[in-house]
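Apart from one protein chain that is not included, each protein chain of the complex appears where it belongs.
On to subunit A.
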């Protein structure tokens, strides 16, 4: 690598860009597990466009991606596509209430209904500040009053199902769902799947350790809100679609014959559980994506003498080499 190329690379890295490249063809390995593919079922940008980023309880008609990447339009997940368009309900995962000890924000459950777009049932609740859809817990029914408090008492409380508390205020052993990762209104939540629940394990200072259904433990800030109870529709695993066609109607395509899960014949590898992961601050947003189009010449992956024909250095051509650096990329835009 020449000195000039190193300088260029340093300037590129200083701009916060990450360059990754693979040389040659990758060795053929086992096909990746299909679970790792993104589903790409709903176009969330369409959701943003329709709602303007604001919450609405009204049913929406979202654009379906059918397993295609929203940027490129290429088919990414071949097991998604087709099906009937169901109305999409925005669910609110973040419940907030007063921080005073004797006050709560109360809502009444108006309706509990199934949702074609998620496994758990959803509940329509109304309170003083408006109406919204939330994930329904196991025994939630129309007419129930659910309470929300952000108060952190000195002694842990035994939560009531459907009510929402900060995780730091719940007694160890409490089953919870819709657990915020960080105490912010835009954070993602754990436990959204039907019949699932996390368990409060212990409290450590400003943090509370919870155990997820797959037994991994996370340490969250004690102000993260969570709803008490197991999520509804726990028997969804016992239900069957009934026919392959019904499976297709929900937008899933056949997926057999591509990847075979390893069975017990080879013995199952028992991996130790990872240590408790501490979620103290949201991770910084990644660097912006930059789209670079490589020419056919650059895609060849050949550099220096290997890039030209054997006969060319022998005097058959007097053209100059293009300034492409050692990476096979045109770095002209980064020379400034």
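One rule holds in what follows: contacts are C-beta pairs under 8 Å (C-beta built on N, C-alpha and C of every residue); 3 or more make two chains touch, one makes a residue touch a chain; residues count from 1.
Basically, contacts and distances are computed from a predicted model.
Engineer: Pick from "Ras-related protein RABF1 isoform X1", "Bushy growth protein", "39S ribosomal protein L37, mitochondrial" or "SEC14 homolog 3" the UniProt protein name of the chain that isn't shown here.
Structural biologist: "39S ribosomal protein L37, mitochondrial"
Engineer: Which one, A:128, A:240 or A:289, makes contact with the chain that was left out?
Structural biologist: Checking each option in A:128, A:240 or A:289, the one touching the absent chain turns out to be A:128.
Engineer: Out of A:110, A:185, A:244 or A:273, point to the residue that touches the absent chain in the complete complex.
Structural biologist: A:110
Engineer: So which of A:44, A:84, A:160 or A:278 would be touching the chain we can't see?
Structural biologist: Among A:44, A:84, A:160 or A:278, only A:84 touches the chain that is not shown.
Engineer: For the chain that's not shown, point to the residue among A:38, A:59 or A:282 touching it.
Structural biologist: The missing chain is touched by A:59.
Engineer: In terms of residues, what is the contact footprint of the unshown chain on subunit A?
Structural biologist: 59, 84, 87, 106-108, 110, 126-131, 145, 249
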